[in-house]
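A single protein chain has been omitted; all remaining protein chains appear in their positions.
Here is chain A:
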């Protein structure tokens, strides 16, 4: 069953068309990543899904409900972590969570929410003294208070250190494992690749690529890069290459196989392939391909 449905959605601000008729859906219990550069329309889409604004065209449904006209009903079952939202700087973490529990119908116990977000040790710290990453954790704790069925995360790990990021990924995975549907925006492509079951890449308000994460990655070409040995022309290589600075780059569906072919060719001539690097395809390759294709 579909938890989030976006159908030919449009939104404009004056002359600027932020979202130009996009459609996608997210089944229950899946993690869906919305990717794109700054200004691509990710946050606008999320705010339309949150019901903060009315679409200019098309529709959004969350758990079958219209988030604008059925906001109260949608809110009881969703958690929202905005990219930017304010706290009361003079309250402590504990006071902040307590106040927010007051606004929630069946809230998690305070300490459970803090533990989930990894803030257990910061309960008595004032919000103004938290680091950027810790504020993101508090954002997450508040978004999880109502045990939401659907969770919207706008750049959830921005400003977090690597440890905190891994912790947050773990929480997100566990929530999805328990059946929570999660829509996240991020410009950390690795984050999307590691977490999401499916994704859509937005560019200038349109979806330029979309699909299941595994299938998308399988359809991409990996790369083998190395420095061309002195005195060898690219035409002599067994596989076609392009150049990225002084690195020769060979794109291949199976980069391991391509690397073997190149290495045995080099061994036959007594050459070394210095700086050899073999990489399976990543979302970043897709992303760069898309932004390099004249967009």
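The working rule: a residue touches a chain if its C-beta (ideal position, glycine included) is under 8 Å from a C-beta of that chain, and two chains touch if they have at least 3 such contacts; residues count from 1.
Following the convention adopted for this analysis, contacts and distances are computed from a predicted model.
Colleague: Would you mind picking the UniProt name of the chain not drawn here, from "ABC transporter permease", "NADPH-dependent glutamate synthase", "Cytochrome c oxidase subunit 1" or "NADH-quinone oxidoreductase subunit H"?
Modeller: When "ABC transporter permease", "NADPH-dependent glutamate synthase", "Cytochrome c oxidase subunit 1" or "NADH-quinone oxidoreductase subunit H" are compared with UniProt, the left-out chain turns out to be "ABC transporter permease".
Colleague: Looking at the whole complex, which of A:75, A:108 or A:223 touches the chain that is not displayed?
Modeller: Candidates A:75, A:108 or A:223; residue touching the omitted chain: A:75.
Colleague: Which residues does chain A use to touch the chain missing from this display?
Modeller: Residues of chain A in touch with the missing chain: 13-16, 18, 36, 38-44, 50, 52, 71-72, 75-76, 80, 82, 84-88, 90, 99-100, 102-105, 142-143, 146.
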